[in-house]
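For reference, the structure discussed in these notes is given below.
Complex shown without one protein chain; remaining protein chains in place.
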Amino acid sequence: MRQAATMLTIATDRQGLIEVTDRIVGWVDDQAMRTGLLTVFCRHTSASLLIQENAAPAARRDLERYFAAIAPESPQYEHDDEGPDDMPAHLRAALTNTTLTIPLIDGELALGTWQGIYLFEHRRRPHRRTLALHLMGE
Amino acid sequence: MRQAATMLTIATDRQGLIEVTDRIVGWVDDQAMRTGLLTVFCRHTSASLLIQENAAPAARRDLERYFAAIAPESPQYEHDDEGPDDMPAHLRAALTNTTLTIPLIDGELALGTWQGIYLFEHRRRPHRRTLALHLMGE
Partner (left out) sequence: MRQAATMLTIATDRQGLIEVTDRIVGWVDDQAMRTGLLTVFCRHTSASLLIQENAAPAARRDLERYFAAIAPESPQYEHDDEGPDDMPAHLRAALTNTTLTIPLIDGELALGTWQGIYLFEHRRRPHRRTLALHLMGE
């Protein structure tokens, strides 16, 4: 049994879902393990992770609109140090995921056919986001 | 340290919470480990996972009604390829969990007394759902 870890940097330039499946699968493949457990950890509180539908761009747009509606920009927040998109970003991150674990079985991540891994950027301005990847197995 | 993995198939015939604790605990027991980490991974984007109250059926019904109300069927979604319950299914999955990790300590999953593991089916029509189970430990 062994472990591998790395940091993945993602440049974002808008709010929304950015697919990172290929970059993550590529790194996992490079580790040449057959069975194990992958953890993807988002090191931010205003961006998050989501496993969602990878085939329909319309579903992604509906997801983005839904989280914008359920945790809207509003003058009612006490915390607005970084502008009107600051607190909604924390709320949308709290409603989705900071961390995901995905089994590796027979040399492949257990993702279903229609599942993609997405970084969910909640801030309007460009950011550099870091995902910690950790794989344990053999 | 060793690993075990399997696929668990669940037939669903309605929207709602379906308890899968016994099937998962049964498989974990069969692996005869004392300490480890269990991962339950739902290979779908229109069904999800939830650890919730296992004693009160009324709590489960309230949970089902709540997610139906907070992510309702509506003509406003752009993505409706598979009908009016298509996009709400993705939203309810995004608000709950695709993956759960549960420690195994002293031969038992660390679930509290009132915690059950549920598959949350978000589609109206019958589906066959697959959960990937992965256990690592000794």
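Letters A and B mark the chains in the order given here, with residues in each chain numbered from 1 onward.
The definition used in the following text is that contacts are C-beta pairs under 8 Å (C-beta built on N, C-alpha and C of every residue); 3 or more make two chains touch, one makes a residue touch a chain.
The structure displayed is predicted, hence computed values, not measured ones.
Engineer: One chain is left out of this view; which of A:Ala11, A:Ala55 or A:Ala94 touches it in the full complex?
Structural biologist: A:Ala94
Engineer: Could you list which residues of chain A touch the chain missing from the display?
Structural biologist: Residues of chain A in touch with the missing chain: 1, 3, 5, 37, 39, 41, 43-45, 70-71, 77-79, 81, 87, 90-91, 93-95, 97-99, 101, 130, 132-134, 136.
Engineer: Just the residue numbers, please: which parts of chain B touch the chain that's not shown?
Structural biologist: Interface with the chain not displayed, on the chain B side: 1, 35-37, 50-53, 56, 58-59, 61-63, 66-67, 70, 95-97, 100-103, 105, 110-112, 114-115, 136-138.
Rule of thumb we're sticking to: only the chains that are shown with their structure count from here on.
Engineer: What's the distance between the Cα centroids of chain A and chain B, rounded to whole Å?
Structural biologist: 20
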